[in-house]
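What you see is the complex with one protein chain gone and the rest in place.
So that you can tell them apart, the chains are marked A, B and C in the order they are listed, and the count of residues begins at 1 in each.
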Amino acid sequence: MKLLYFAWLRTRIGKAEETLDPPAGVTTVGELIEWLKARGPNYADALKNPKLVRVAVNREYVTLAHALKSGDEVALFPPVTGG
Amino acid sequence: MKLLYFAWLRTRIGKAEETLDPPAGVTTVGELIEWLKARGPNYADALKNPKLVRVAVNREYVTLAHALKSGDEVALFPPVTGG
Amino acid sequence: MIRVQREDFDTGKELDALTRDMTSVGGVTSFVGLVRDVAGAEKITSMTLEHYPGMTEKLLAEIEEEARRRWPLAAVLIIHRYGELKPGDRIVLVACASSHRDAAFDACRFLIDWLKTKAPFWKLEETSAGARWVDAKDSDDDATKKWDKSS
Partner (left out) sequence: MIRVQREDFDTGKELDALTRDMTSVGGVTSFVGLVRDVAGAEKITSMTLEHYPGMTEKLLAEIEEEARRRWPLAAVLIIHRYGELKPGDRIVLVACASSHRDAAFDACRFLIDWLKTKAPFWKLEETSAGARWVDAKDSDDDATKKWDKSS
């Protein structure tokens, strides 16, 4: 599974992308975020406020209940501020 | 009194402007229009539909009840279509 | 700033100049009106815009002031052309700059709605069936009335 991080989520986690294989128990976006938070203080800090985390799977906005498939591109980022 | 005509009011009346001295009984814009209509078929035709006549005195929109003064610049024109 | 002119204008240059050296302008909303080449069933070959010199400038300046009273605007530009135009030609540019996007949009729309019903311009269309004066549209009147504070 390819993970992408943007803006201050990227700088707090300390990388722009990585490829990870979450365990079988991680089936939804919400579970993925909880699993990531347990990977280290940088993840825990970046993801601590769920209101400030947006998720796109395969370049489409999804909710925490969204079911993940192997090979998904999962992007985590803060609320957008363009325009 | 200086009179100005624009758009199809101008072409129907047949002139762009003229200087006229209405009689003393003509004190308002409404009375001026009635007086003009009696001046000839071109005026009567141009001014026959009061809904299609707009009036500006000294470059400000006014109503038919507006009181005229000597030396006024009175413009008659159809509803505007710019923009 | 208002201008009534026969000459064409360069939209990009006008918009750039409008906010040059301004520090806190978040956005510029603009409307460019163009000559259409159809009027009902007929093709328009040219259009002539007549106006009331002197009154036009006076009213445009007044309505700019009114827009500035209603919205926090950093800059306002109204350019309206007169004379003979061809299909596709620019007729009018209205632009409003503000640090508030809503203000820029509302003011721009207010100004163009207002121009359509109050600014003393008249369009004469030349078509294959001859020349004819464009009729005013009730929808334009309605658009202007929605800005009337007393209603």
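To be clear about the criterion, a residue touches a chain if its C-beta (ideal position, glycine included) is under 8 Å from a C-beta of that chain, and two chains touch if they have at least 3 such contacts.
What you see is a predicted model; the values in this text were computed from it and never measured.
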| item | value |
| --- | --- |
| Visible contact partners (per top-of-document touch definition) of the missing chain | A, C |
| Hidden-chain contact residue, picked from the options A:Thr19, A:Asn49, A:Thr63 or A:Thr81 | A:Thr81 |
| Chain not shown, touching residues in chain A | 4, 6-8, 10, 56, 59-61, 75, 77-83 |
| Touch list for chain C against the chain that is not drawn | 10-16, 19-20, 22-34, 36-38, 87-88, 99, 101-102, 104-105, 108-109, 112, 143 |
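Convention: only the chains that are shown with their structure count from here on.
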| item | value |
| --- | --- |
| Chain centre separation in whole Å, for chain C relative to chain A (CA means) | 48 |
| Distance between chain centroids, defined by C-alpha means - chain B, chain C (Å) | 26 |
| Chain A and chain B, separation of their C-alpha mean positions in angstrom | 73 |
| For chain C, residues that touch 2 or more chains besides their own | none |
| Shared-contact residues (touching 2 or more other chains) in chain A | none |
